[in-house]
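Excluded from the complex is one protein chain; the other protein chains are retained at their positions.
Going by the order they are written in, the chains are A and B; count residues from 1 in each one.
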Amino acid sequence: MKKKLNYNLIIGYAMIALVLLMAVVGLFYTPYPVNEMNVLQKNQPPSFAHLFGTDQFGRDIFSRVMEGASTSFFIALCVVLVGAVIGTFTGALTAYFGGWLDAVLMRVNDVLAAFPSVLLAICFVAVIGPGTYNLIVALGIVFIPSFTRVVRSEVLVQKELDYVRNAKLMGAKDMRILVFHILPNIKPVLKTSLLVGFQNAVLSEAGMSYLGLGVTQPDPSLGRMLSEAQGFLWNAPWYALAPGLTILALTLGLGLVTAEKE
Amino acid sequence: MPLLDIKNLKISFQVKKDTDGFFTTIGEQEVVHGIDLYVEKGQILGLVGESGSGKSVSSLSILKLLPEDAKITADKMEFDDIELLSQTEAQWQALRGDRISMVFQEPMTSLNPVLTIEKQVEEGLLLHEEEKYKDNKELRRERVLAVLEEAGLSDPEELLKKYPHQLSGGMRQRVMIAIAMINRPELLIADEPTTALDAATQEIILDLLKYYCETYKTSILFISHDLSLVARLCDRVLVLKNGKVVERGTKEDIFYRPKQEYTKKLMAAATGKQLAGVSVTNAVPLLQLKNATIEYREKTFFGKEKINTAVKNVSFELYKGEVLGLVGESGSGKSTISKALTGLLPLTKGELIRAEGTGTPRMVFQDPYGSLNPAKKIGWILEEPLKIQGGYTKEERKRLVMEALKEVELEEGHAKRYVRELSGGQRQRVAIAAALIQKPEIVILDEPVSALDVTVQGQILELLYRLKEEHGISYLFVSHDMNVIRRVCDRVIVLYQGEIVEMGTTTDVFEHPEHPYTKELLRNNMAVH
Partner (left out) sequence: MKFILKKIGTLIITLVIISFLSFLAFSLIPGDAAVANLGMDADEAAVEALREELGLNRPVIVQYGDWLFSALQGDFGESTQYHLPVSELVAKRLPATITLAIYSMIIITLVSFPLGMLGTKKPDGAMDTAVTVLSQIGMAVPQFFLGILLTFFFGILLNWFTVGGYVNPQEDLGGFLSFLLLPAVAVAVPKCATMTRYIRNAVVAQKKMDYVRTARGKGNSEKRLLLNHVLINVMMPVVTMLAMMAADVLAGSIVVEQVFNIPGLGRLLITSISNRDYPVVQAIVIYIASTVVIMNTLADIMYQKLDPRVR
């Protein structure tokens, strides 16, 4: 017997935990007020006073990254929840009962799949406007089809298996079969989809905010910080590094855990 | 001097135990514990055993076709004076397909799905006689056509440009044999080459193997779980169990004078001990199927409908306390009928009448893993029908579950396990318990033992028989296996292409078959001579 450590899993969890810690603490405490400007301290390199340095207005980047991380977490979580709940619901029902509703929904899904998810989110934001809650709505809708597709194809497989036939013979009603017999069997697949979805949601949120179509001023956001930092790459490259690496730590951590769980 | 001589062969694998949190535990598991075997030139050696006996693993080790993590050791593993284990990878490659070849169980997946038959057959020539064949397409094709024809493929020209999925199962296996034989190997390893085929095709493949052995003095190592096949083909037999040799001897020794208990059990399972014997009095039938026709409709593009008739004008009765056998090959409509009897599939024409007070029949399926919810514990699975039925308190339900487990000879502790943690036999016991817990009058057994090893088959059949006697249940026993049908059924229905071709008591059907199809089924299925 040999015991082997799963490094990917450990490193993955550690990265997620680190960002999560920053985000949670950031809700209650930041070293400096997030929007406090200090002209004397602008564009300072990292130091003990300012761990990640300061930006063009002398604001503490570490504090802003902490707040940005909690915004990212919050948005990504909401987006995945919206997508997963609605997606599971529609996917499971249409797959199990089939019929015209299934056909219509699949066509809608096909059409939605034609839009790259960023483009679709951009369209929604263009119609309803930017802002934290609008972004959640836009990305949430964009995330529904992928969950619908996963759940639908799983339920289609499961409902043909003998254990479902057995349950029918026992006299179980359709909803009972769906909820108590089939859903427990798609839990593992759903778990991976949730992880993958969360990673995509973090990336999408950051991307939208970078484009100026996501979180609006004055809420801090990792994506928008990066777009601001881009103008100061010459004299303050650390400004871009801090939010960028924070996003990367979160998404890479999620990726490593997903790869290990698959 | 034997052609192949193996002494004390041991094989072990690395197994990944369940990943537990941040740790993966890796252990080593020995699956073959010191096997000796030899094959003489021009002889056929049979290797018999149930799943897990190590028969396939041992044969794959001769060509070093096992996964990389397998560890193979032996005191001696010689092929024509070459010590195989000390060969380099290049030397192995020179041996494989040239002097030693192999045919596998599943001809569909064993052929490359996206290459033409010609490409796959001629590859052996290009690999081992490159100078001769590389630039001579005509010579190559001539040789490919000859070897295909020899394998009994009547129109080889037609085949060349085809892909595996365009051929029937039997043709694919002939192609596999042609591929194996193209360089006239001295040793052919055939790993369950007929298991995936229907009875008639099995016969043809066996004859083909015999032909090669006689014509080219090819030695054959024939691996099978089926004693009756081994009996017809092999000169000598080796019986394996759990990675060890249980018994060895000539064909006659093993079949007429088996010494070991295990061999006797295997023989008993293959010939079959009679369990049936209830003669049906002309009581009221519990279930009647009258002139039933079942069609599947498929909508094609442009709205045209394709109608597939699975069952044509079938009528029969099932009486109280009897075991009615439903026999036929895949596609004969037997599964369709069993689904229709439970009401899962509507009849297109005809009627289904259940006697008053008779509930919906319950079912036991072929694959217990698929028919029991994999995400739930056994206790939950057994309790669920009672919950749906209603009218029990929690304590009563628990008590009934425990009783049901005892009834099928399982322990109370099994209630807390998942299906994946049980063996195949135990799973089927749970499936039987689940089917019986609501005390149905009729149980449909859809190939209930086909997925099990023969010794386990016997135990399950005996259990089913006992339960029937104790509770007065009627069984509809669906199977393709004539041996099993003969053991347990009182009456038999033979289905062919959706129609009943013969119906009668088991004795009548087996001793005086009338329809040619029944005769063929019996000839191919029953033979331990």
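To be clear about the criterion, a residue touches a chain if its C-beta (ideal position, glycine included) is under 8 Å from a C-beta of that chain, and two chains touch if they have at least 3 such contacts.
Given the structure is predicted, the values throughout are model-derived calculations rather than measurements.
Here the missing chain is touched by one residue of A:Leu139, A:Val215 or A:Leu256, and it is A:Leu256.
Across A:Glu36, A:Asp110 or A:Glu160, the residue that sits in touch with the chain not pictured is A:Asp110.
From the set B:Asp5, B:Glu123 or B:Asp198, the residue in touch with the chain omitted from the display is B:Glu123, counting the whole complex. Among A:Ile10, A:Leu51, A:Ile86 or A:Val118, the one in contact with the hidden chain is A:Val118.
Remark: the residues of chain B touching the chain excluded from display are 60, 63, 65, 68, 89-90, 93-98, 101-102, 104, 106, 109-115, 123-124, 127-128, 163, 165, 176, 179-180, 301.
Mapped onto chain A, the interface with the missing chain covers residues 8, 107, 110-111, 114-119, 122-123, 125-127, 199, 203, 206-207, 210-213, 223, 226-227, 229-230, 233-234, 237, 240, 244, 247-248, 251-252, 254-256, 259.
Definition applied: only the chains that are shown with their structure count from here on.
Chain A and chain B have CA centres that are 47 Å apart.
On the chain A side of its complex with chain B, the touching residues are 1-6, 9-10, 161-163, 165-172, 176, 180-181, 184-185, 187. Of all residues in chain B, those touching chain A in their complex are 19, 22-27, 339, 342, 344, 360-363, 365, 367, 370-376, 384-385, 388-389, 434-435, 438.
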